[in-house]
Each structure stands twice: as structure tokens, then as C-alpha cells.
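If you scroll down you'll find the structure; I have some questions about it.
The complex appears here minus one protein chain, its other protein chains still in place.
When the chains are written out, they are named A, B and C in that same order, and each has its own residue count from 1.
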Amino acid sequence: MSHQALKIVTIGGGSSYTPELIEGYIKRQAQLAIKEIWLVDIPEGEQKLNVVGAMAKRMVKAAGLDWEVHLTLDRRAALKDADFVSTQFRVGLLEARVKDERIPGSYGLLGQETNGAGGIFKALRTIPVILDIVKDMKELCPNAWLINFTNPSGIITEAIQHYGQWNKVIGLCNVPVMAMINEPALINKELKDLTYKFAGIDHFHWHRVWDNTGKEVTMDIINQIYADKNNGLPKNIFDISFFREQLEQMKMIPCGYHRYYYRQTEMLEHSLEEFKNNATRAQEVMRIEHELFTLYQDPHLDYKPKQLAERGGAHYSDAACEAIASIYADKKTHMVVSTLNKGAIPDLPSDHTVEVSAQIGATGAIPMTFGHFQPAERGWIQLMKNMELVITQAAVTGDYGTALQAFIINPLIPSGRHAKNLLDEMLVANKRYLPQFAEKITELEQQGVTVHDQVAAAIDNQIGVL
Amino acid sequence: MSHQALKIVTIGGGSSYTPELIEGYIKRQAQLAIKEIWLVDIPEGEQKLNVVGAMAKRMVKAAGLDWEVHLTLDRRAALKDADFVSTQFRVGLLEARVKDERIPGSYGLLGQETNGAGGIFKALRTIPVILDIVKDMKELCPNAWLINFTNPSGIITEAIQHYGQWNKVIGLCNVPVMAMINEPALINKELKDLTYKFAGIDHFHWHRVWDNTGKEVTMDIINQIYADKNNGLPKNIFDISFFREQLEQMKMIPCGYHRYYYRQTEMLEHSLEEFKNNATRAQEVMRIEHELFTLYQDPHLDYKPKQLAERGGAHYSDAACEAIASIYADKKTHMVVSTLNKGAIPDLPSDHTVEVSAQIGATGAIPMTFGHFQPAERGWIQLMKNMELVITQAAVTGDYGTALQAFIINPLIPSGRHAKNLLDEMLVANKRYLPQFAEKITELEQQGVTVHDQVAAAIDNQIGVL
Amino acid sequence: MSHQALKIVTIGGGSSYTPELIEGYIKRQAQLAIKEIWLVDIPEGEQKLNVVGAMAKRMVKAAGLDWEVHLTLDRRAALKDADFVSTQFRVGLLEARVKDERIPGSYGLLGQETNGAGGIFKALRTIPVILDIVKDMKELCPNAWLINFTNPSGIITEAIQHYGQWNKVIGLCNVPVMAMINEPALINKELKDLTYKFAGIDHFHWHRVWDNTGKEVTMDIINQIYADKNNGLPKNIFDISFFREQLEQMKMIPCGYHRYYYRQTEMLEHSLEEFKNNATRAQEVMRIEHELFTLYQDPHLDYKPKQLAERGGAHYSDAACEAIASIYADKKTHMVVSTLNKGAIPDLPSDHTVEVSAQIGATGAIPMTFGHFQPAERGWIQLMKNMELVITQAAVTGDYGTALQAFIINPLIPSGRHAKNLLDEMLVANKRYLPQFAEKITELEQQGVTVHDQVAAAIDNQIGVL
Partner (left out) sequence: MSHQALKIVTIGGGSSYTPELIEGYIKRQAQLAIKEIWLVDIPEGEQKLNVVGAMAKRMVKAAGLDWEVHLTLDRRAALKDADFVSTQFRVGLLEARVKDERIPGSYGLLGQETNGAGGIFKALRTIPVILDIVKDMKELCPNAWLINFTNPSGIITEAIQHYGQWNKVIGLCNVPVMAMINEPALINKELKDLTYKFAGIDHFHWHRVWDNTGKEVTMDIINQIYADKNNGLPKNIFDISFFREQLEQMKMIPCGYHRYYYRQTEMLEHSLEEFKNNATRAQEVMRIEHELFTLYQDPHLDYKPKQLAERGGAHYSDAACEAIASIYADKKTHMVVSTLNKGAIPDLPSDHTVEVSAQIGATGAIPMTFGHFQPAERGWIQLMKNMELVITQAAVTGDYGTALQAFIINPLIPSGRHAKNLLDEMLVANKRYLPQFAEKITELEQQGVTVHDQVAAAIDNQIGVL
């Protein structure tokens, strides 16, 4: 980047993650010539924005920095001449996540915000908004980089690149970060002495690892994971072991989210247990968020509180800071990001988004080649990538048949009338955030489709209460 | 073919289908210079071979033909200098099919002989046998064509081509045949006035249709299918409609077997209903077979009895005859067969087996290009084709982890401990026919794995009784 | 086609080939419900249009048919509601061909109208015109089929499909037709008893042949070609043998035009000999055309005169009639045509034009898969196809650097200052027909670039004289 006075914008700035982001910038102050940080949010998030924004200002001040921290509801003012734009917003707030988790649960199906029916709906809500942001960026800051960590991160990045035709984007996820933090210790190594090769798509990738003598240590790590249960799973993933015989066959380490696909029965049982106990992750997060914002209101708190670690997205924001610093300072860092495939995985089209090991520098991400997968993994990844394409197409077109295809192809939703009823109910439940499906939703409402789960049905009235 | 005195061999000659095959040859007597028909079976099938073989002789005689009909248990003698070898055998007889259907059913999962756990096990049992046949053919009749209609036909053809390295093979299925018999009438057309383009893999393909003015009539047929329930489904597939919105999105006609994947819930319910009522298809077929063989024993019966139509595989044998005649007489017929892709479906590797519209003539099958699929269908077909590759690999290697991967990737088997227990139980239940897994099966038996379903557990003792 | 009263339009109707076309329609009168034939030409061709048009009318009358034959200079009137449009025009008339042949010759390089510098320039002149026709067709006859046999036929078809976004097109060439006419007799067979598989691009394809027993007879034909010099080469290709060792390695039969690439030295020598003797093909054709039009003026001539066979494009027009009849009557004929690849040749992109064996029926061309080439042929075809893409891009953009790239990549033009000078001189020589390069041509003229060959320089003044 040529600017010596960086303007960094965060959309969804009122998020509870913001302190980690600010901490990340402070930690990298020598690498980043920051002048302005803009935290943007929507009117419904104004209160949180003010709380977390005030804390951000305290953190910057405590670090002895003269960075300007701007809080605003005016996205276009924030985007004007920005150098980096990071996106961490949640369309529909946590209330929408409650629905993503509870409505499928009420059908006896997995309720989860990036997998199954919930993940599809999170994408349907988010894609129109991100494409609108991209449209603004083309006008207001055409040279900026977009660092997306709004979930489902890979699908959102796909939409940005394919439909938004915007390639200056890096999609982030904390899952690879956590693997690289936790695994080296399992085999008494340091990360710097290992070579990691990740390949797949967001929340559905595998990796292999080698030590600095060139010896592959993937199986050593796997063996230690079975021996040591402290396996670095994200907080939101129930801990159930992979079948060892499966890992021995594939000779790769799946990501935590693979549990939903490789141990479908157990993950579903666990999800339904949470549903029954009114303890879905969204409900849990609401409680944590409440605590966090209570903390953030303390006018003496000027550092990231340790309680944030419980929130589940640890390292996400730090990864965003690292990506920004790597681009700005041309650091040529190894990171695992969502970016155009370009051949890194020859089993997938070269002009769509994948999540792979890449070198991050001034030109953005240069993916490292991974080569062909074996049949089982190839089948999975081709299915999942195409499902992403169906979802993005549904999100952009608002076509009901395409949304139905997404439900049918999703491996976590058994197809049939049950699935179709679920689709219909979720469309109605998400009415406010799915303008592209407005006509179909009206038709469904006229047919009497309503939300049956009481918690989900009630939640729209509680927005702002939380 | 240069021979003017054809020797045609049928392995599994004692099958109840044989009369349709013989009828097919008789119908094509002008195109086929047959000298010898050899019906081969194994000792367990000798009795049926004798019954159906005697009937075959009566049919040939009634047609006034001088063809020799040989009945034998000596496969090598039969293969010697053969021109065409058709395979319709069933490893483990109907008793194995009972297990394929009932054991998954006892786990609350789909019991079906070509889909789900049953289909995987049918492949695991059959592949070693077919590769053994190919080995014999290389030695005894290296110029012969192999016409396979043993199910799962596509997977078996894949194994023949990839592991057997034998490309003079045509894999057949009656599903496309039935579509082309039933659909034209729905739109008041004749088959000869339509252009059909099929693409996919066996039991998982789609097709589009055009009339002789070049107008696509795919949606017209779909509309009529919804209007007219007489939709030409194979006897063994429960009749449940596809979601109309899905078909309108894909603009193609799925095959009947797609119901298992597009209406998973309903198909499972139906399957479990059959399981509960001791009315699985295998049990039903045993009853039909018993009737058929009683009929066949009638020394006056010298034509294919109409009851055979109930058997489920109607047109399979006729398709085999048509393939043989098309090759022999270089008829350049349009047929839908399993053959090497060669680019017909650019979304799948060119050197693996697919099921597509092809021109059948003296050189075998020349696939017609279909072009790229849309994302939803591309995702499905890539998943399913790779699953086939995992299954064939498991069948050839006898590797437990690979078999487990096949179970996990199969969209009709929810992964998890349940699926693994099912795998283990089915391995033990199929012990006699899975020499490649012998070591693992012994280990499982030592761990106490047994077959729980009473019917399935008892059936080995009933072989020959039926 | 649904029309029962066909309107067929021929652009470039004043061509000397038209009688073959009319003969072709008459021959297929039972298959084609023709009502109107429109022959269109440009003002410069009006005289020839009148002569050949009058003869066309005599031919139709002599056949006892009531078809209307319209002669017009109004292309849009002709296109209105057309069912089939065939294109056989030559931008710049034979005068431009003289330049395509003589200017390269004056540089000591191959002068030929579809290969080398001449072929590139023929494409640069023709593509803007064909795209303009396509634009009209979208407006005036959006359901019509375009049958192109204007050369370079493959490149023109590529431009129609890629830049014109018009897929109802069949590109034709007489080279495969002639192979299938001449070769069967060499091995004492009839065409109907053989299976031909062609693959490549226009004027750069190979084929393999099998007999009706499935035996490959490619090498038998090759052997006979060496024994029998009557090898069915187009009239415009000098007869020099391929190296036998090369054909034995590739095990395919190249097309006649491969001589330019496989026997470059000899073909160049021959071309320069013709150049030196003022006997380039264009000059020869002008003489033939003069004779033909003298013949055509005979008010008693109402059949195709045998002298037309000398013209070089024999069977082109007949192939066009056959393509039209095959589409109209859904004949499902085997023809070798330029059409979208769709995977037929997996070594080339599936969304670009190739020339392959295809089934021609109501839906147009369905390519038959050929499979992968061996490395030598793969290298050649990938080079040549990409060269076509460079040429079409140059034609559409008018970019000088792209035209230069086309010259440099063309295997028959040694790169360097010589080639660049040739490019510049040909741009200036073709000024009238290259509006897209107007700016560059003006710049070149200002730099003093002129045409040095006297015949080529003089020819513009002779248009109409011939």
C-alpha cells in the first residue's frame, strides 16, 4: 500500500470482537501506519457500537497512540478513501442466529449457524448486504482491500468475487489459525519449524504437516490428538473424535467442522440436546455477550478482557490484523485464506473461491498448490463447493427452486417434505432480511406457514432487549 | 465382429431373466448369426440353471432355430473363444440381497440393493468375481465383448475398466430404456421423433429431450409426469413425486433412483415400512422367483411368461441383446450405457466410467457429449462418482478404512457410530463372499460383532431351500 | 424445424458455388419443404448475382419445382423470418485473395488463403462482417440456423459462437467430406460399412477409421494412400506425401492441410513457385471463375456444369444442403462440423469451437467424444486452437499487438522483422476491409508502408474488370 496514513474501516464495528481487533492493530503498530480507525454499525447496533467504540478509544489511548477512532452509522462516509475494510457484521444480529439454530432443531435437524439449514440462511441474509458494500467500495474506495470474516466466510468471499467481481478480498477463518496454534505442541515442535499445507473450502478443509527435516508428521499429530483431548477445537464445536480408521485412510487432518459430516449422528444428537435444553449456541452467546458488554462499559477497562476468549471466535480478529499487516508491509506471510483457487486445488474450478495455504503480501494472496485429492475427499469437496455455488446463486436470484436445491444437496439436511417445510418456515422467519425472496415469502404466509418454535417465533420482539 | 458363427456366453445363466434374453436373441435372429449360447452358473445355482436352461432350449426350438444351448458349471469352458459374454450373476444369490435390505433396515436406515449400505456391499461382493472373469477373458477370449448387467452396473463397469483394464465392455441398465419407452407417449410422440441426451452415472443420471423440430420438450414431459402417474418407474422404486420446483430449476428429468436422494425422508419411511412388514424387495422377489421357476418347470412353456415383467428388471436383458446386435451388426444405435467418459461429461474425469447417451456400433460405445452440468447436479454427480471410486478401491484392496470412507461419503448413510456398527455387522454377515476383508472380519467376530436381524441371520441356512 | 414453408437464405449468393447449392436442394427436395430461396450479395457482386441467380432459377424450373428464387442486395429483407442462412461470401472478393497469396509470397513466405499470413487476414476481414450478420439475425430471424462455409470456416464459427454469442450455427468444410468419399474405395469398402472419428479444428484435424467388424483400418488406409496417389486432396493443396514414419507413430490420418505444417519446406517451395509464375491459386481461380460465369450466362444451362469441380470447393455446398436437411428432417446424420467442443476433445476448452464427428439432427450438432490426443497432436492442436483465439480477438479488437501475436504464433510465419513488415504491408493492403484497424493503418501509411508486389498493388483497380 502506498498510503502512509492508513484509514481502516470495520463494518459491524459494534461487535464484541472489536477489542481483539484493536488489540491486534496495537500489537502491530510498528508495521501499520494507521491514522484512522472507523467503526461502522447499523442503527440497531448503535448502543453496542458506542460501548465498544468507547472502549476501543481507551485501548488506543492506553497504548499511547494518536490514532483517530471514529464511530458512525454512515457506512458511505466511513468507506470514503478507505485503505482496508474489514467486515464482521451479522445480518439480523444474534436473534437471527437463534432462528438458524432453533428452527432446524424443532424439525429434529442440526441447528448450526454455518452448516446445514442455518448456514444456508446465514448466507442468504448476508450476501445481498455484502454485495451492496462491494458496490459502495467500487465507488468510494476502489483501491481498498476487503478483509472478510463475516460467516459463512467462504461463501461470502465466493459471492464477493463471483457476483461482486471484486478480487481485492481476503476471506478469513480462525479454524486454521487454531490448528497451527495447538498442534505443534502436541508433537513438541514450534510452528516455525513446520510446513503446513491446507486445502479445501472454509469450514471444510484438510491439512498435512511436515517437520523441518521434510518428514511428514501428519499422522504423528493425529496420534497425539487421540492421546490428548486438548485439541484446539473452536468453542462452538462439540468434541467428538473422528474415526481413526478414516483418518488413517485419508492421511490428512480434517478441520473441526468436519465432525458435522463425519460424525453426523453424534453431532445431531448433541445439537438436539442443546435445543431441548434451550442451550443452543446463540442463546449461550447472548449470555456471554451480555456479560462482555457489561464489562466493556467499565470506563477503566482499556485492554481486551480474558472473557472474550469464551466468545468462540478467538483469533479471527487477530487474523484480520495479520492479513492487513501482511498486505500493507508486504510480509509474504503464510496464512490460510479464502481466495480464488487458480489451480491450487486442480479438482475444483480455478475461478472460484477456496480456502488454502497462501502467501500473503502486497499483491494479496498467492495460493500454494496442493495437488489432487484422493477420491473420498475429492467427492466431498466437489459436493460442498458446488453447494456453495447453489447457495450464492439462490441468494442473488431469490429463486425458490434454487434454495430448495441447496437444501436438498446439503448433506446435513435429509431431503423430502420435512426439509421443504423447514425451508418454508425459515423463509418466513427471516422475512425481514430476505428482500430477494419477498414474493415467495408472502405466498408462503398466505398458505399459512408460520414459525412453530416458540423461542424463535418470539425473538424478533426482543431485539434490543438483549 | 468377423465371426459368422457367434458364441454367446451368459454368466449367471440360471437367472430368472434368461427367458427374456433368449427372447431377445430370437427377436434379433436376422441380425445375429448365433451358433452357440452358453449358460453358465455356479454349483449353488445348478438346479435353477437346469430349469431355465431347459426352457431356453424349448424357446429356441419353438422358434425353429438350430442354435446350440449349452448349460455348464465350467466357466472357463464356456468362455473359450466366446464372442460375447453377458454377466447377470448375483454373488450370494437373493439371500445376500435379503441382508443388503434387512440389516440396514434394522438400523433404521435405507435397505436397498444398489443404494446406501446395501449397494456398497453388493459392489464389494461382486467386484472380485467380475475381475476374475475379466482375467479369464484375457486368456480365453481376448477379442470378446463383455456386456455387463450385473448390478450395481456402473460400479461394476468402472471396476472392469479401471482395475480390470478391459475396455471392451458395455454396462447396461434398464432405467433409461424404460424412460424412452414410457415418456414419448406422455407427449403424444414416438421415440423415433425425439432426441434424448442422458448423462450421469448408473442409477444417477438425468436426461433432456427434444422433438424433431429442435424444440426442447423436457418440461412438457415433466408436466405430463405430474399429470399422469403412470410414470414408468422400475418395479422396485416406491413412487413418490419429485418436488416440482426442483425440476423446474434443473430443467432435466432425473432417473427414478434419484428419489432416494431427492426425497430421502419418504423413501426411508417406505423402506422401513417394508422392513417392518417382512416385505423387503428381496423377500418379495424370492416369492416371485419361486413362482417363475414353478412356471419354467412346465415342459410346455416355450415363451417368456408375462409374469416375468413383475420381476423388476424388465428390458435389462433386451437391452443386452440390443447392445450385442448393435456391435455385431454395426448398427450405430443410440443407447444409454456405462462406458468411459472421454469428455462426454467434462465435469468428471475423462478416464472413468459414466452412463451417457452413446452410439453403439462395431467399435463399441462412442459417447455423445453432454457438456457441463449446473452446480447442483455437478455437485451431486461428482460426489456420487467419487463414492463409486472409493467403493471400487475398497472392493479391490479390502481396506477397512476405505470401506468406512465409502459409508461416510454415502449420502444415504448418516455418518457416526451407528453407521460404523452397521458396516461391521454387514462385513460379518457377508463373510462368505468377502475374502478380501477376511482378516478384518475375523477381528470383528472376535470382538463379538454378530448379525442382529433375525431374518438376515437365519438366511444362510436357507440357501437352496428357496 | 416447425416451418412447413422453408425460407433459405444464402449470403454471398453470387458465388460460383451457388449451382452446387441449388443442385443440393433439388436432390433433397423430398426432405426439404422449401418455399423461398434468397440469394443475397453486395453491390460489387451484383453482376455475378444476376448471372448465377438466373441460372439458379433455370435449375429450379428444370427440376419442376415451384420454389421462389429471390435475388437481392438487401440483406435485411432476405434475413427477415429466414429458417436457414448459409454464408459463402468472400470479403474483398478474389482480389483480396490475390493479396493474401501474393504479398506473403513477395516476402518469401507461404501465400495461402486459410493458412499463414493470408489465412489470418482472411479472418480479420471476415469476422466483423459475420458478426454484423449475426446481429441482424438476432433481430430478424432469431430462430434460424446459420450454416457457415465462408473460410476460414472454423475461425469464423468460433467468432460467431464466442463473440456473436450465437450457438445455432454449423461450420462446414469439404475436407472431411472428401476423405469419406475417397478413402473407403482404397480399402474396398463402402462408407456405410465404416466408422469415422474425426477430431481437431477446421483444416487441422485427424481421423481414425474402423470397419464393421470393429477392426481399426486407419493404417490400411494409410498404406493404400501411399500405394495410390489418387488421394482425394482438395484442388488447392499441392500433393506431397506425409512422412510414413510420422503417420505410423500417430496412427491417425491427418487432413490435407496438415501438409503445410508437416512438410513446411516443400509446401513453401511450391507456393513460391506459383508466386513466381503468377500462378497463385487466386489467379488460377479468377481464370476458372471467368470461364464458369461465361458458362453460367448460357440461357440454356440449367444444371451444374462439370467444370465447377475444378473450382476447388467441391462438396462444400452439398455439405451445407446435407446439414440443412439433417436439421430440418432430424436425420441424425454423421457429419464432421465446426461446433462447440463440449468435451469431445478433452485437451481443448469445452466452450470453444472444434471440428469433430457429430450427429446432426433437429437440435443441431451433438459432438461425439474423441478422447485425449497423444502429446505431439495435443501440442499442435492446442497451439492452433489458441492461435485461432488470438486471431478472433485481433479481429474484434483491432489491436495491433494482438495481430502481431497472431503472426508470431503462426507456425508458418517465422517471427522477426520480416514478419512484422509483412503484417504492416498486409494491413495497408487490406485497408478497405479492416475498419477496426483504421487508426493503425493510417499510422503505417504515414510511415510510408506500401504494397510492394506489383500484382497485389494493382488489383484494387481491377475489381469488376475480372
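Assume contacts are C-beta pairs under 8 Å (C-beta built on N, C-alpha and C of every residue); 3 or more make two chains touch, one makes a residue touch a chain.
For clarity, every value in this text was computed on a predicted model and none was experimentally measured.
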Residue among C:K7, C:R28, C:K168 or C:R263 that touches the chain left out of view: C:R263
Touching the absent chain when the full complex is considered, from A:L191, A:A362, A:A438 or A:A458: A:A362
Absent-chain contact - pick from A:D132, A:D193, A:E273 or A:E439: A:D193
Per the touch definition above, residue among C:K61, C:K138, C:R287 or C:K420 touching the missing chain: C:K420
Contacts of chain C with the absent chain, listed as residue ranges: 243, 245-246, 248-250, 261-268, 375-376, 378-380, 382-387, 389-390, 393, 399-402, 404-406, 408-409, 411, 414-420
Interface residues of chain A (partner: the chain not displayed): 1-2, 193, 195, 197, 210-215, 327, 329-330, 332, 334, 340-346, 350, 359, 361-364, 366-372
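Basically, only the chains that are shown with their structure count from here on.
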Chain A and chain B: spacing of chain centres that average the CA atoms, whole Å: 44
Geometric centre distance via CA averages, chain C-chain B, whole Å: 47
Chain A and chain C: spacing of chain centres that average the CA atoms, whole Å: 55
Multi-partner residues of chain B (at least 2 other chains): none
